[in-house]
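Got a structure here, written out as C-alpha coordinates. Questions coming.
One chain of protein is taken out of this complex; the other chains stay put.
Chain lettering (A and B) follows the sequence in which the chains are written, and residue indices restart at 1 in each chain.
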Amino acid sequence: MKDQIAIVGIGQTAYEVHKPHQVLDEIVFEAASKALADAGLNREAVESIAIAAGDEIDGRPISSMLEACAAGAYLKDEIKVTEEGSYAAVLAGLRILSGVFDTALVVSWSKCSETDVTRVTGYAAEPFFTRSCGLNYLSAEAMMLTQYRNLYGLPEKAAAQVVVKNRRNAARNHLACFRKPIYQEEVMESKVISWPLRAMDVAPLCDGACALVLASARKAKELTDRPVWIKGMGWAADTYYLGERDLPAMSSLKNAAQKAYSLAGITDPLAGIDLAEISDVFSYRELLTYEALGLCRPGQASDFMAEGITEMGGRLPVNPSGGSMSGHPFLAAGLVRLAEAALQIRGEAGAHQIDGARLALAQGSYGFCGQGNSVFIVGA
Amino acid sequence: MSDELVFIPGKWEIPYHYAAGKVSSRFFVELRDNKKLLGVKCPQCGRVMMPPRGFCERCFVEADEFVEVGPEGTIQAFTITMEKWPGNPDPPFAVAYVKLDGADTAMLNYVTGLDFSDLDQTAEKMGIGRRAKAVFKEKREGQVTDFEYVLI
Partner (left out) sequence: MLREVAIVGTGQTKYTTTRNEETYEELIFQASRLALADAGLSPKDVDAVVLSIAPEALFGLDHPENWVVGAGAALNKPVMRISTGGATGGSAAQAGFFHVASGLFDTVLVVGAEKQGDTPDTQLILNKIMEPRYEIPFGLNAISMTAFQAVRHMKKYGTTQEQLALVAVRSRSNALNCPYAHLRAKHTVEDVMKSKMLVWPLKLYDCPPRSSGSCAVVMMAGDKAKKMSRPPAWIKGLAATSTTYYIGDKLSGAPFNEHGEWDELALAVKSAYPQAGITDPSREIDVAEIYAPFTIAEVCAKEALGLCERGRACSLDEKGHWDMDGKLPVNPSGGALSSNPISVTGLARVAEAALQVTGRAEARQVDGAKTAVATAIGGTFQFHTVMVISS
(Lines give C-alpha, C1' and ligand atoms only; values in the text may rest on other atoms or scores of the structure.)
Protein backbone atom coordinates (compact mmCIF):
# COMPACT_ATOMS: atom_id res chain seq x y z
CA MET A 1 0.00 0.00 0.00
CA LYS A 2 1.53 3.32 -1.02
CA ASP A 3 1.76 6.03 1.62
CA GLN A 4 -1.79 7.30 1.25
CA ILE A 5 -3.15 7.66 4.76
CA ALA A 6 -1.18 9.38 7.49
CA ILE A 7 -1.77 9.84 11.19
CA VAL A 8 -1.15 13.55 11.72
CA GLY A 9 -2.74 14.15 15.11
CA ILE A 10 -2.90 12.15 18.33
CA GLY A 11 -4.90 12.92 21.46
CA GLN A 12 -5.51 10.88 24.58
CA THR A 13 -7.08 11.71 27.91
CA ALA A 14 -5.43 10.37 31.02
CA TYR A 15 -6.83 6.93 31.73
CA GLU A 16 -8.35 6.80 35.19
CA VAL A 17 -10.37 4.31 37.18
CA HIS A 18 -13.07 6.87 37.62
CA LYS A 19 -13.59 10.26 35.96
CA PRO A 20 -16.46 11.72 37.94
CA HIS A 21 -15.53 15.31 37.18
CA GLN A 22 -16.43 14.95 33.56
CA VAL A 23 -19.60 13.75 31.96
CA LEU A 24 -18.86 11.39 29.07
CA ASP A 25 -19.31 14.14 26.42
CA GLU A 26 -16.61 16.19 28.10
CA ILE A 27 -14.16 13.27 28.07
CA VAL A 28 -14.80 12.73 24.36
CA PHE A 29 -14.40 16.44 23.70
CA GLU A 30 -11.06 16.44 25.53
CA ALA A 31 -9.58 13.67 23.40
CA ALA A 32 -10.92 15.16 20.17
CA SER A 33 -9.61 18.64 21.03
CA LYS A 34 -6.20 17.27 21.90
CA ALA A 35 -5.91 15.43 18.60
CA LEU A 36 -6.94 18.52 16.65
CA ALA A 37 -4.46 20.68 18.55
CA ASP A 38 -1.74 18.14 17.94
CA ALA A 39 -2.53 18.19 14.23
CA GLY A 40 -2.58 21.97 14.18
CA LEU A 41 -6.09 21.93 12.76
CA ASN A 42 -9.22 23.59 13.95
CA ARG A 43 -12.49 21.72 13.84
CA GLU A 44 -13.74 23.65 10.82
CA ALA A 45 -10.92 22.28 8.70
CA VAL A 46 -11.71 18.62 9.37
CA GLU A 47 -13.84 17.10 6.62
CA SER A 48 -15.11 13.91 8.19
CA ILE A 49 -15.58 12.29 11.55
CA ALA A 50 -15.56 8.58 12.41
CA ILE A 51 -16.40 7.38 15.90
CA ALA A 52 -16.50 4.00 17.61
CA ALA A 53 -18.70 3.40 20.60
CA GLY A 54 -21.17 0.95 22.08
CA ASP A 55 -24.64 1.77 23.37
CA GLU A 56 -24.60 -0.60 26.33
CA ILE A 57 -21.24 0.62 27.62
CA ASP A 58 -22.30 4.25 27.19
CA GLY A 59 -25.65 3.65 28.82
CA ARG A 60 -28.03 4.85 26.15
CA PRO A 61 -29.44 3.39 22.97
CA ILE A 62 -28.08 5.44 20.06
CA SER A 63 -25.36 6.74 22.35
CA SER A 64 -23.81 8.79 19.58
CA MET A 65 -26.71 11.21 19.76
CA LEU A 66 -24.87 12.94 22.58
CA GLU A 67 -21.31 12.05 21.73
CA ALA A 68 -21.15 12.79 18.00
CA CYS A 69 -20.83 16.55 18.45
CA ALA A 70 -18.51 16.09 21.39
CA ALA A 71 -16.33 14.25 18.89
CA GLY A 72 -16.42 17.25 16.56
CA ALA A 73 -19.31 16.27 14.32
CA TYR A 74 -21.34 19.50 14.42
CA LEU A 75 -22.46 20.11 10.82
CA LYS A 76 -19.96 17.55 9.59
CA ASP A 77 -20.12 14.21 7.77
CA GLU A 78 -19.98 11.78 10.67
CA ILE A 79 -20.33 8.02 10.89
CA LYS A 80 -20.18 5.51 13.71
CA VAL A 81 -18.98 1.93 13.97
CA THR A 82 -19.42 -0.31 16.97
CA GLU A 83 -16.91 -3.15 16.97
CA GLU A 84 -14.16 -1.25 18.75
CA GLY A 85 -12.00 1.85 18.51
CA SER A 86 -9.59 0.81 15.78
CA TYR A 87 -12.51 0.19 13.40
CA ALA A 88 -13.27 3.89 13.33
CA ALA A 89 -9.71 4.34 12.03
CA VAL A 90 -10.30 1.62 9.43
CA LEU A 91 -13.43 3.32 8.09
CA ALA A 92 -11.87 6.76 8.21
CA GLY A 93 -8.94 5.33 6.25
CA LEU A 94 -11.25 3.88 3.59
CA ARG A 95 -12.96 7.27 3.24
CA ILE A 96 -9.62 8.94 2.67
CA LEU A 97 -8.49 6.27 0.19
CA SER A 98 -11.63 6.94 -1.85
CA GLY A 99 -10.39 10.44 -2.51
CA VAL A 100 -13.59 12.03 -1.24
CA PHE A 101 -12.08 13.26 2.03
CA ASP A 102 -8.63 14.60 2.84
CA THR A 103 -8.99 14.64 6.59
CA ALA A 104 -10.73 12.64 9.27
CA LEU A 105 -11.06 12.94 13.02
CA VAL A 106 -11.32 9.51 14.62
CA VAL A 107 -12.55 9.18 18.21
CA SER A 108 -13.38 6.36 20.57
CA TRP A 109 -14.02 6.12 24.31
CA SER A 110 -15.34 4.13 27.23
CA LYS A 111 -16.48 5.20 30.66
CA CYS A 112 -16.36 1.82 32.34
CA SER A 113 -16.92 3.28 35.81
CA GLU A 114 -20.55 4.01 35.03
CA THR A 115 -21.75 0.47 34.54
CA ASP A 116 -21.02 -3.19 35.04
CA VAL A 117 -19.03 -3.95 31.92
CA THR A 118 -18.81 -7.68 32.56
CA ARG A 119 -22.57 -7.86 32.79
CA VAL A 120 -22.87 -5.87 29.57
CA THR A 121 -20.66 -8.39 27.79
CA GLY A 122 -23.07 -11.07 28.97
CA TYR A 123 -25.79 -9.50 26.85
CA ALA A 124 -23.69 -10.20 23.79
CA ALA A 125 -24.53 -13.83 24.39
CA GLU A 126 -27.53 -14.73 22.29
CA PRO A 127 -30.55 -15.43 24.47
CA PHE A 128 -31.44 -18.85 23.15
CA PHE A 129 -28.52 -21.05 23.95
CA THR A 130 -25.78 -19.26 25.76
CA ARG A 131 -27.04 -16.36 27.83
CA SER A 132 -28.57 -18.53 30.52
CA CYS A 133 -25.17 -20.19 31.03
CA GLY A 134 -23.78 -16.88 32.13
CA LEU A 135 -21.49 -16.67 29.11
CA ASN A 136 -19.59 -13.38 29.14
CA TYR A 137 -16.20 -12.19 27.98
CA LEU A 138 -14.48 -13.78 31.00
CA SER A 139 -16.04 -17.22 30.81
CA ALA A 140 -15.60 -17.31 27.05
CA GLU A 141 -11.91 -16.52 27.31
CA ALA A 142 -11.54 -19.13 30.03
CA MET A 143 -12.98 -21.76 27.70
CA MET A 144 -10.48 -20.79 25.02
CA LEU A 145 -7.72 -21.33 27.56
CA THR A 146 -8.93 -24.82 28.35
CA GLN A 147 -8.52 -25.63 24.66
CA TYR A 148 -5.01 -24.15 24.56
CA ARG A 149 -4.13 -26.02 27.75
CA ASN A 150 -5.33 -29.23 26.19
CA LEU A 151 -3.04 -28.75 23.21
CA TYR A 152 0.05 -27.24 24.76
CA GLY A 153 -0.35 -26.97 28.50
CA LEU A 154 -1.34 -23.78 30.32
CA PRO A 155 1.42 -21.15 30.15
CA GLU A 156 0.69 -19.72 33.60
CA LYS A 157 4.11 -18.31 34.27
CA ALA A 158 4.38 -16.72 30.87
CA ALA A 159 0.94 -15.18 31.25
CA ALA A 160 1.87 -13.80 34.65
CA GLN A 161 5.03 -12.39 33.08
CA VAL A 162 2.87 -10.53 30.54
CA VAL A 163 1.20 -8.73 33.42
CA VAL A 164 4.53 -8.05 35.13
CA LYS A 165 6.03 -6.72 31.91
CA ASN A 166 3.15 -4.50 30.96
CA ARG A 167 2.74 -3.03 34.42
CA ARG A 168 6.44 -2.33 34.52
CA ASN A 169 6.17 -0.58 31.15
CA ALA A 170 3.16 1.40 32.39
CA ALA A 171 5.33 3.04 35.05
CA ARG A 172 6.89 4.97 32.17
CA ASN A 173 3.56 6.05 30.63
CA HIS A 174 2.20 9.12 32.39
CA LEU A 175 -1.26 8.58 30.89
CA ALA A 176 -1.62 5.05 32.19
CA CYS A 177 -3.94 4.24 35.02
CA PHE A 178 -2.28 1.32 36.81
CA ARG A 179 1.44 1.93 37.15
CA LYS A 180 2.53 0.10 40.27
CA PRO A 181 4.62 -3.00 39.68
CA ILE A 182 3.14 -6.45 40.03
CA TYR A 183 4.93 -9.69 40.81
CA GLN A 184 4.41 -13.01 39.09
CA GLU A 185 3.27 -14.66 42.33
CA GLU A 186 0.53 -12.07 42.81
CA VAL A 187 -0.94 -12.96 39.43
CA MET A 188 -0.58 -16.70 39.82
CA GLU A 189 -2.08 -16.64 43.31
CA SER A 190 -4.95 -14.29 42.56
CA LYS A 191 -8.49 -15.61 42.88
CA VAL A 192 -9.78 -17.92 40.17
CA ILE A 193 -12.76 -16.17 38.62
CA SER A 194 -13.52 -18.49 35.72
CA TRP A 195 -11.21 -21.47 35.65
CA PRO A 196 -8.45 -21.26 34.68
CA LEU A 197 -8.61 -17.46 34.43
CA ARG A 198 -7.56 -15.59 37.54
CA ALA A 199 -8.54 -12.09 38.67
CA MET A 200 -5.17 -10.58 37.79
CA ASP A 201 -5.15 -12.16 34.37
CA VAL A 202 -7.91 -9.71 33.46
CA ALA A 203 -7.04 -6.19 32.30
CA PRO A 204 -8.49 -3.71 34.81
CA LEU A 205 -11.15 -1.40 33.38
CA CYS A 206 -10.87 2.37 33.30
CA ASP A 207 -12.36 5.54 31.85
CA GLY A 208 -10.78 7.38 28.96
CA ALA A 209 -10.92 8.48 25.36
CA CYS A 210 -8.55 8.56 22.41
CA ALA A 211 -8.58 10.42 19.13
CA LEU A 212 -6.51 10.55 15.95
CA VAL A 213 -6.47 12.88 12.99
CA LEU A 214 -5.90 11.10 9.69
CA ALA A 215 -4.99 12.83 6.46
CA SER A 216 -4.45 12.02 2.81
CA ALA A 217 -0.90 12.13 1.47
CA ARG A 218 -1.49 15.53 -0.09
CA LYS A 219 -2.88 17.03 3.08
CA ALA A 220 -0.43 15.32 5.41
CA LYS A 221 2.48 17.02 3.67
CA GLU A 222 0.91 20.42 4.37
CA LEU A 223 0.32 19.65 8.01
CA THR A 224 3.41 17.93 9.28
CA ASP A 225 6.91 16.86 8.43
CA ARG A 226 6.48 13.79 10.61
CA PRO A 227 3.45 11.94 9.25
CA VAL A 228 2.99 8.40 10.48
CA TRP A 229 1.93 6.38 7.43
CA ILE A 230 -0.47 3.51 7.50
CA LYS A 231 1.57 0.94 5.59
CA GLY A 232 -1.01 -1.79 5.85
CA MET A 233 -4.35 -2.58 7.47
CA GLY A 234 -6.42 -5.71 7.68
CA TRP A 235 -9.51 -6.75 9.58
CA ALA A 236 -11.64 -9.87 9.76
CA ALA A 237 -14.14 -11.70 11.96
CA ASP A 238 -14.53 -15.35 12.83
CA THR A 239 -17.79 -17.16 13.41
CA TYR A 240 -19.74 -16.13 16.49
CA TYR A 241 -20.25 -19.72 17.54
CA LEU A 242 -17.51 -20.65 19.98
CA GLY A 243 -18.34 -24.31 19.60
CA GLU A 244 -17.40 -24.11 15.92
CA ARG A 245 -14.09 -22.36 16.32
CA ASP A 246 -10.65 -23.70 16.98
CA LEU A 247 -10.46 -20.96 19.57
CA PRO A 248 -6.74 -20.69 20.33
CA ALA A 249 -5.91 -20.51 16.64
CA MET A 250 -7.48 -17.04 16.46
CA SER A 251 -7.94 -17.37 12.73
CA SER A 252 -9.51 -13.96 12.20
CA LEU A 253 -6.44 -12.38 13.77
CA LYS A 254 -4.15 -14.43 11.54
CA ASN A 255 -6.25 -13.37 8.59
CA ALA A 256 -6.21 -9.67 9.51
CA ALA A 257 -2.46 -9.78 10.13
CA GLN A 258 -1.75 -11.48 6.81
CA LYS A 259 -3.72 -8.79 4.98
CA ALA A 260 -1.86 -6.03 6.79
CA TYR A 261 1.54 -7.68 6.27
CA SER A 262 0.82 -8.20 2.60
CA LEU A 263 -0.10 -4.55 2.02
CA ALA A 264 2.94 -3.45 4.00
CA GLY A 265 5.25 -5.83 2.19
CA ILE A 266 6.22 -7.70 5.37
CA THR A 267 7.21 -11.34 5.02
CA ASP A 268 8.93 -11.88 8.37
CA PRO A 269 7.15 -9.90 11.08
CA LEU A 270 9.65 -10.76 13.80
CA ALA A 271 12.44 -9.33 11.70
CA GLY A 272 10.54 -6.50 10.04
CA ILE A 273 8.64 -4.90 12.93
CA ASP A 274 10.27 -2.83 15.63
CA LEU A 275 7.49 -2.96 18.22
CA ALA A 276 3.88 -4.02 18.67
CA GLU A 277 0.94 -2.61 20.61
CA ILE A 278 -1.52 -5.49 20.91
CA SER A 279 -4.48 -6.67 22.91
CA ASP A 280 -3.64 -7.82 26.42
CA VAL A 281 -7.28 -7.71 27.51
CA PHE A 282 -6.27 -10.96 29.20
CA SER A 283 -2.72 -11.97 30.08
CA TYR A 284 -2.96 -15.18 28.05
CA ARG A 285 -4.40 -13.30 25.10
CA GLU A 286 -1.11 -11.50 24.54
CA LEU A 287 0.59 -14.90 24.26
CA LEU A 288 -1.99 -16.24 21.83
CA THR A 289 -1.60 -13.07 19.83
CA TYR A 290 2.15 -13.63 19.47
CA GLU A 291 1.30 -16.95 17.84
CA ALA A 292 -1.49 -15.66 15.60
CA LEU A 293 0.69 -12.77 14.44
CA GLY A 294 3.30 -15.29 13.40
CA LEU A 295 5.92 -13.99 15.82
CA CYS A 296 6.37 -17.54 17.06
CA ARG A 297 4.84 -20.93 16.29
CA PRO A 298 1.59 -22.22 17.80
CA GLY A 299 2.22 -23.57 21.28
CA GLN A 300 5.55 -21.74 21.51
CA ALA A 301 4.41 -18.51 23.12
CA SER A 302 5.59 -19.58 26.57
CA ASP A 303 9.16 -20.17 25.42
CA PHE A 304 9.05 -17.07 23.27
CA MET A 305 8.04 -15.02 26.32
CA ALA A 306 10.77 -16.59 28.42
CA GLU A 307 13.39 -15.46 25.91
CA GLY A 308 12.58 -11.84 26.75
CA ILE A 309 12.08 -10.84 23.12
CA THR A 310 8.96 -8.83 23.93
CA GLU A 311 10.37 -7.02 26.97
CA MET A 312 11.30 -3.33 26.67
CA GLY A 313 14.90 -4.15 25.94
CA GLY A 314 14.10 -7.08 23.69
CA ARG A 315 14.12 -7.44 19.93
CA LEU A 316 10.39 -6.78 19.53
CA PRO A 317 9.02 -4.91 22.53
CA VAL A 318 5.31 -5.56 22.97
CA ASN A 319 3.05 -3.04 24.69
CA PRO A 320 5.69 -0.54 25.70
CA SER A 321 2.74 1.70 26.68
CA GLY A 322 1.66 -0.80 29.31
CA GLY A 323 -1.22 -2.11 27.21
CA SER A 324 -4.64 -2.74 28.68
CA MET A 325 -3.02 -4.17 31.79
CA SER A 326 -2.27 -0.55 32.66
CA GLY A 327 -5.91 0.39 32.23
CA HIS A 328 -8.47 -0.95 29.78
CA PRO A 329 -10.84 1.64 28.28
CA PHE A 330 -12.77 -1.31 26.94
CA LEU A 331 -14.12 -0.37 23.54
CA ALA A 332 -11.47 2.26 22.81
CA ALA A 333 -8.50 -0.03 23.49
CA GLY A 334 -7.54 -0.77 19.87
CA LEU A 335 -7.48 2.91 18.98
CA VAL A 336 -5.24 3.54 22.00
CA ARG A 337 -2.89 0.85 20.70
CA LEU A 338 -2.80 2.58 17.32
CA ALA A 339 -2.19 5.96 18.96
CA GLU A 340 0.67 4.53 21.00
CA ALA A 341 2.20 2.87 17.94
CA ALA A 342 2.02 6.21 16.13
CA LEU A 343 3.66 8.04 19.05
CA GLN A 344 6.52 5.56 18.87
CA ILE A 345 7.07 6.17 15.15
CA ARG A 346 7.11 9.90 15.78
CA GLY A 347 9.65 9.47 18.56
CA GLU A 348 7.19 11.10 20.98
CA ALA A 349 6.54 8.22 23.37
CA GLY A 350 8.60 9.91 26.07
CA ALA A 351 9.85 7.63 28.80
CA HIS A 352 8.49 4.53 27.08
CA GLN A 353 10.01 5.31 23.69
CA ILE A 354 11.61 2.44 21.77
CA ASP A 355 14.72 3.84 20.12
CA GLY A 356 14.81 3.83 16.36
CA ALA A 357 11.21 2.67 15.95
CA ARG A 358 10.45 2.78 12.25
CA LEU A 359 7.76 0.17 11.79
CA ALA A 360 5.13 -0.73 14.37
CA LEU A 361 2.16 -3.04 14.60
CA ALA A 362 -1.11 -2.12 16.33
CA GLN A 363 -3.97 -4.51 16.92
CA GLY A 364 -7.56 -4.16 18.09
CA SER A 365 -9.80 -7.00 19.14
CA TYR A 366 -13.49 -7.50 19.94
CA GLY A 367 -16.03 -10.16 20.73
CA PHE A 368 -15.76 -13.35 22.75
CA CYS A 369 -12.34 -14.95 22.47
CA GLY A 370 -11.23 -12.22 20.10
CA GLN A 371 -13.83 -13.08 17.47
CA GLY A 372 -12.85 -10.06 15.40
CA ASN A 373 -9.52 -8.34 14.93
CA SER A 374 -7.92 -5.44 13.14
CA VAL A 375 -4.21 -5.08 12.47
CA PHE A 376 -2.40 -1.94 11.42
CA ILE A 377 1.20 -1.56 10.33
CA VAL A 378 2.40 2.01 10.73
CA GLY A 379 5.73 3.52 9.87
CA ALA A 380 7.81 6.52 9.05
CA MET B 1 -43.28 -32.61 13.71
CA SER B 2 -44.80 -29.68 15.58
CA ASP B 3 -45.06 -26.19 14.11
CA GLU B 4 -45.05 -24.63 17.51
CA LEU B 5 -43.00 -21.45 17.84
CA VAL B 6 -41.08 -21.02 21.07
CA PHE B 7 -40.40 -17.73 22.80
CA ILE B 8 -37.60 -17.20 25.32
CA PRO B 9 -38.25 -14.39 27.82
CA GLY B 10 -35.54 -11.85 28.49
CA LYS B 11 -35.05 -8.51 30.14
CA TRP B 12 -32.09 -6.22 30.02
CA GLU B 13 -31.24 -4.98 33.46
CA ILE B 14 -28.06 -3.06 33.12
CA PRO B 15 -27.52 -0.65 36.01
CA TYR B 16 -25.98 2.73 35.33
CA HIS B 17 -24.93 5.68 37.43
CA TYR B 18 -24.08 8.52 35.13
CA ALA B 19 -21.62 11.09 36.41
CA ALA B 20 -23.00 14.55 35.69
CA GLY B 21 -19.47 15.94 35.80
CA LYS B 22 -18.18 19.04 37.50
CA VAL B 23 -19.99 21.55 35.32
CA SER B 24 -23.46 20.06 35.42
CA SER B 25 -23.08 19.18 39.08
CA ARG B 26 -22.83 22.87 39.83
CA PHE B 27 -26.15 23.38 38.06
CA PHE B 28 -27.85 20.69 40.09
CA VAL B 29 -26.42 21.87 43.40
CA GLU B 30 -27.46 25.49 42.81
CA LEU B 31 -30.90 24.33 41.80
CA ARG B 32 -31.28 22.20 44.89
CA ASP B 33 -29.74 24.53 47.45
CA ASN B 34 -30.47 28.01 46.13
CA LYS B 35 -33.38 27.69 43.69
CA LYS B 36 -31.22 29.27 40.99
CA LEU B 37 -30.89 28.27 37.35
CA LEU B 38 -27.41 28.52 35.87
CA GLY B 39 -26.37 28.44 32.24
CA VAL B 40 -22.84 28.22 30.91
CA LYS B 41 -21.37 30.80 28.54
CA CYS B 42 -19.10 29.91 25.63
CA PRO B 43 -15.98 32.12 25.82
CA GLN B 44 -15.80 32.30 22.06
CA CYS B 45 -19.27 32.73 20.60
CA GLY B 46 -20.76 34.01 23.83
CA ARG B 47 -23.85 31.88 23.69
CA VAL B 48 -25.29 31.01 27.06
CA MET B 49 -26.13 27.32 26.95
CA MET B 50 -29.02 25.87 28.82
CA PRO B 51 -28.84 23.19 29.95
CA PRO B 52 -25.20 23.78 30.92
CA ARG B 53 -22.36 21.70 29.50
CA GLY B 54 -18.61 21.83 29.78
CA PHE B 55 -17.83 22.83 26.20
CA CYS B 56 -19.31 24.48 23.14
CA GLU B 57 -19.60 21.97 20.34
CA ARG B 58 -19.69 24.67 17.69
CA CYS B 59 -16.59 26.60 18.71
CA PHE B 60 -15.09 23.42 20.12
CA VAL B 61 -13.72 25.12 23.20
CA GLU B 62 -14.17 24.53 26.91
CA ALA B 63 -16.79 26.58 28.67
CA ASP B 64 -17.07 27.10 32.41
CA GLU B 65 -18.42 30.59 33.03
CA PHE B 66 -21.72 30.30 34.86
CA VAL B 67 -24.49 32.79 34.25
CA GLU B 68 -27.75 32.95 36.17
CA VAL B 69 -30.78 32.78 33.86
CA GLY B 70 -34.56 32.99 34.23
CA PRO B 71 -36.68 32.29 36.12
CA GLU B 72 -38.96 33.62 33.42
CA GLY B 73 -38.71 32.77 29.77
CA THR B 74 -40.45 32.21 26.46
CA ILE B 75 -41.89 28.96 25.11
CA GLN B 76 -40.08 27.82 21.95
CA ALA B 77 -41.72 24.44 21.41
CA PHE B 78 -44.11 22.22 23.31
CA THR B 79 -46.23 19.14 23.14
CA ILE B 80 -48.91 17.28 25.05
CA THR B 81 -48.58 13.53 25.51
CA MET B 82 -51.89 11.70 25.46
CA GLU B 83 -50.75 8.12 25.42
CA LYS B 84 -49.43 5.96 28.23
CA TRP B 85 -46.10 4.28 27.56
CA PRO B 86 -44.44 1.86 29.99
CA GLY B 87 -42.07 3.70 32.27
CA ASN B 88 -43.56 7.09 31.34
CA PRO B 89 -45.82 9.32 33.41
CA ASP B 90 -49.56 8.91 33.07
CA PRO B 91 -51.06 11.05 30.35
CA PRO B 92 -52.05 13.72 29.69
CA PHE B 93 -48.96 15.76 30.43
CA ALA B 94 -47.32 18.69 28.71
CA VAL B 95 -43.64 19.51 28.24
CA ALA B 96 -42.08 22.58 26.69
CA TYR B 97 -38.72 23.99 25.68
CA VAL B 98 -38.45 27.38 27.32
CA LYS B 99 -35.74 29.89 26.52
CA LEU B 100 -35.14 31.35 29.92
CA ASP B 101 -34.29 35.03 29.99
CA GLY B 102 -30.53 35.37 29.64
CA ALA B 103 -30.04 32.06 27.87
CA ASP B 104 -29.53 31.52 24.15
CA THR B 105 -30.85 28.00 24.07
CA ALA B 106 -34.04 26.48 25.42
CA MET B 107 -34.46 23.98 28.22
CA LEU B 108 -37.04 21.27 28.59
CA ASN B 109 -39.34 20.65 31.52
CA TYR B 110 -42.93 19.83 32.41
CA VAL B 111 -45.57 22.55 32.12
CA THR B 112 -48.06 22.22 34.95
CA GLY B 113 -51.33 23.85 35.89
CA LEU B 114 -52.95 23.19 32.52
CA ASP B 115 -56.47 22.15 31.67
CA PHE B 116 -56.47 19.36 29.09
CA SER B 117 -60.19 19.10 28.47
CA ASP B 118 -59.94 20.90 25.13
CA LEU B 119 -56.62 19.96 23.57
CA ASP B 120 -56.60 22.48 20.75
CA GLN B 121 -57.40 25.24 23.18
CA THR B 122 -54.61 24.19 25.51
CA ALA B 123 -52.23 24.05 22.57
CA GLU B 124 -53.33 27.56 21.64
CA LYS B 125 -52.73 28.76 25.19
CA MET B 126 -49.29 27.24 25.44
CA GLY B 127 -48.17 28.44 22.00
CA ILE B 128 -44.72 29.38 20.82
CA GLY B 129 -43.86 32.81 22.14
CA ARG B 130 -45.90 32.45 25.32
CA ARG B 131 -44.24 33.51 28.54
CA ALA B 132 -43.61 30.94 31.23
CA LYS B 133 -41.87 30.80 34.57
CA ALA B 134 -39.76 28.19 36.30
CA VAL B 135 -41.15 27.34 39.71
CA PHE B 136 -39.17 25.36 42.24
CA LYS B 137 -40.47 22.40 44.17
CA GLU B 138 -40.57 22.40 47.96
CA LYS B 139 -38.50 19.25 48.20
CA ARG B 140 -35.54 19.37 45.85
CA GLU B 141 -33.07 16.56 45.19
CA GLY B 142 -30.54 18.04 42.81
CA GLN B 143 -32.29 16.69 39.72
CA VAL B 144 -33.84 18.41 36.75
CA THR B 145 -37.31 17.65 38.12
CA ASP B 146 -36.66 20.07 41.00
CA PHE B 147 -38.37 22.71 38.92
CA GLU B 148 -41.19 22.92 36.42
CA TYR B 149 -42.78 25.58 34.25
CA VAL B 150 -46.09 27.36 34.61
CA LEU B 151 -47.65 29.76 32.14
CA ILE B 152 -47.66 33.39 33.17
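Please note the rule applied: a contact is a pair of C-beta atoms (placed from the backbone, for glycine too) under 8 Å apart; a residue touches a chain by one contact, two chains touch by 3 or more.
These numbers were taken from a predicted model, which means no experiment stands behind them.
Which of these, A:85, A:334 or A:372, touches the one chain of the complex that we don't see?
If we include the chain that is not displayed, A:372 is the one touching it.
In the full complex, which of B:29, B:95, B:135 or B:151 touches the chain missing from this view?
Within the whole complex, the residue contacting the unshown chain is B:95.
Using the document's definition of touch, tell me which of A:61, A:243 or A:356 contacts the absent chain.
A:61
Which one, A:49, A:142 or A:163, makes contact with the chain that was left out?
Residue touching the absent chain, from the options given: A:49.
Quick one: say which of A:14, A:45, A:79 or A:380 touches the chain that got left out.
Going through A:14, A:45, A:79 or A:380 one by one, A:79 is the residue touching the chain not shown.
Can you list where chain B touches the absent chain?
Residues touching the hidden chain, for chain B, are 5, 7, 10, 12, 16, 18, 20, 24, 28, 49-51, 57, 76-83, 85-89, 93, 95, 97, 99, 104-110, 119, 123, 127-128, 143-145.
Going by the touch rule given at the top, which residues of chain A touch the chain that is not shown?
Output for chain A: 23, 49, 54-56, 59-62, 64-66, 68-69, 73-83, 87, 90-91, 93-95, 97-100, 120-124, 126-128, 234-241, 251-252, 255, 259, 366-368, 371-372.
The definition used in the following text is that only the chains that are shown with their structure count from here on.
Averaging only over C-alpha atoms, locate the centres of chain A and chain B and give their separation in whole Å.
Their C-alpha centroids are separated by 38 Å.
Under the touch definition given earlier, write down the residues of chain A that touch chain B in their complex.
Listed in rising order, the residues are 19-26, 29, 32-33, 36, 42-43, 56, 59, 69-70, 72, 74, 111, 113-116, 119-120, 123, 127-128, 131.
Which chain B residues qualify as touching chain A in the complex?
8, 10, 12, 14-24, 53-55, 57-58, 60-62
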